[in-house]
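What follows is a single structure, and I will ask about it in a moment.
Here the complex is missing one protein chain, while the rest keep their positions.
And now, chain A:
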Amino acid sequence: MRPRAGVACVLPLALAGCQGWQSALDPQGPQARSLADIIWVFTGVAVAVWVLVAVALAAALLRRRAEPPDPLSRAPDRERAMGYAVGGCVALTLVVILALTGYSYATQKELFSTHEGRITILLTGHQFWWDVRYEDPAPSRVFSTANEIHIPVGEPVRIKLEASDVIHSFWVPSLLGKQDLIPGRQNLVRLQADRPGVYRGQCAEFCGWQHAHMSLLVVAHPREEFEAWRDAQLASAAPPSTDEQKEGQRVFLSNPCMTCHTVRGTSAGAVAGPDLTHLASRRMLGAGMLPLTRGNLAAWVVDAPGVKPGVHMPSIKLEPHELHPLLAYLEGLK
């Protein structure tokens, strides 16, 4: 195959990357849609201008005029026509630029308009995970989870963005554009999904060694399903039922785990790491690093820095007979 044909075959493949659970070109909510519109309008206008200029240039090169016999002779009509042409093009450029600026300004104004939503979430960025706190006027209905945001479909959700250490950035390409999380201040965004589904988000501001492994999932449910999820998350952790799980809870509470993690309903109430109350209801482990399976959980608990170098969870010395009970306990945190 000739190289050119090869390139032509491979290029469309790259477009396959434009779909899926993380794509700004496959918008699934109003914010992402207006951003995608902007991308296409800008690209379209820029391409049109480029084609016009290229055609004009080619025409000028092809239809070369003969040299005038006397270089000093003037042709006032011609020159006036040229003056109009240049002036017209400059004016057109100005109009295009002003129109694009106005369009982008209007879209931004719409994107950044904040409002009181029925649901407000405080999203705090940490090296290298996300703390997700569902706020509520009633203190008993406030709870935290991590690395997974659940929202009802078709309803704007207000998200407050904060950071505890360095600057991070919240970006769920299919649903909304980037917004930074900055220590010491609060930014606001609105998140809305039109269809149920799972969308992937990614920290978009370099924040340290494991920046690339700081992702999150946005799960959009129909309204009733969302309320059921929220009620389940509000509950304290189910008490351990088997003897093995009871032993696991003892291991958890008598080891350093409880100085960093919260399991509601036990004496572990620290916030240096993700809330583990309903750990087993989540899909991923370590901010999207691994699917949550028993094997991955074991690797993580025994040696988190081996799995995610630079992570702020240390390797913890467990006795060999303590590991399985601990895993059974963690897996029971549904």
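In this section, a residue touches a chain if its C-beta (ideal position, glycine included) is under 8 Å from a C-beta of that chain, and two chains touch if they have at least 3 such contacts; residues count from 1.
Assume contacts and distances are computed from a predicted model.
Missing from the rendering is one chain, named in UniProt as "C-type cytochrome" (options: "Xanthine dehydrogenase YagR molybdenum-binding subunit", "Radical SAM core domain-containing protein", "Twin-arginine translocation pathway signal protein" or "C-type cytochrome"). Among A:Gly20, A:Gly44 or A:Gly306, only A:Gly306 touches the chain left out of the display. Considering the whole complex, the residue from A:Thr107, A:Thr120 or A:Ser164 that touches the absent chain is A:Ser164. Interface note: of A:Thr43, A:Thr101, A:Thr114 or A:Thr259, the residue touching the hidden chain in the full complex is A:Thr259. Contact between chain A and the unshown chain involves residues 164-165, 183-184, 209, 254-256, 258-260, 270-272, 302-303, 305-306, 309-310, 312, 314-317.
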